[in-house]
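As you look at this complex, bear in mind that one protein chain is not there, while each of the others sits in place.
Take a look at chain A:
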Amino acid sequence: MEIEVDGLRKRYGQVSALDGVSFTVRPGLVTGFVGPNGAGKSTTMRIVLGLDAADGGHALVGGRPYRSLRDPLRAVGAMLDAAAVHPGRRGRDHLRWIAHAAGLPARRLDEVLEQVGLAGGAAKRRAGGYSLGMRQRLGIAAALLGDPRVLMLDEPVNGLDPEGIVWIRGLLRSLAAEGRTVLVSSHLMGELEGTADRLVVIGRGRIIADASVPELLAAASGGRVALRTSAPADAMAVLSRAGGTVASVGADALTVTGLDAEAAVAALGASRVPFAEVSAHRATLEEAYMELTRDAAEFEAAPGGGRS
């Protein structure tokens, strides 16, 4: 089951929250949905779930609008807001009404509580006393209740302790490995490093990038090579001849673009120019993200995300 989003537009008053958002989320992969706060992640998810009406475009799950799904909870599990629990209701009762609404058997309660690590005493306590991490787990349990083919989690890592972060990464990977479609949003790209296979980057209501993680990293690294040499003038001449663009960044430090590390080493070796510390500059996902969203960050009041 795929999630297809095509040309979504949404305005809140004068503010355009989504301005032609299109992407596809495929099964078997963890797709990260990243962007600064207020970029339109939550709005997109709400429209996919049929909660908000789009002003234009459409969103389909498995080829159908969400609201026409026969048994939506068995098709799509979603966690939009971990705080969406009545504080006076026990965690288990929160899941129980959802199970009743979806026509699911009571044994699913124990199964998902076990799965998210809330089995035992925690589920019998009232949700008002839960930590943010426990609420996240309860929200994820609710999303898993229908054993859905598609999972949509809005900021699931938020508020988890390191142990919880490791747990959720493993959970997301295993859900994708079972062939499910997993869409996870975050405003921090680093949270998704090592978890997401694909990234959809959104900023100011527009998709900025939609690519696999290696592609994004390569684009952000820009193929730069850094090296040190005792003969910078010779080295610059040699590398330029070999096709690189060389910049001097210190007394004995150069950076080369347009050549990969092996080619640079081969050219310098052939010309017997002394060098040391050749390294390919490798961007982190966070850097790639910063670069992509530099223009898209919306720090001013962001009505698009304000209602989440």
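Methods note: a residue touches a chain if its C-beta (ideal position, glycine included) is under 8 Å from a C-beta of that chain, and two chains touch if they have at least 3 such contacts; residues count from 1.
Keep in mind that, in the parts below, contacts and distances are computed from a predicted model.
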item	value
Protein name as given in UniProt for the chain not displayed, "Methylenetetrahydrofolate reductase", "Cytochrome c-type biogenesis protein CcmE", "ABC transporter permease subunit" or "Formate dehydrogenase"	"ABC transporter permease subunit"
Contact residue for the chain not shown (choose from A:Y66, A:Y130, A:F275 or A:Y289)	A:Y66
Chain not shown, touching residues in chain A	4, 6-7, 46-47, 49-60, 63-70, 72-73, 76, 78, 80-81, 83-90, 93-94, 96-98, 100-103, 126, 142
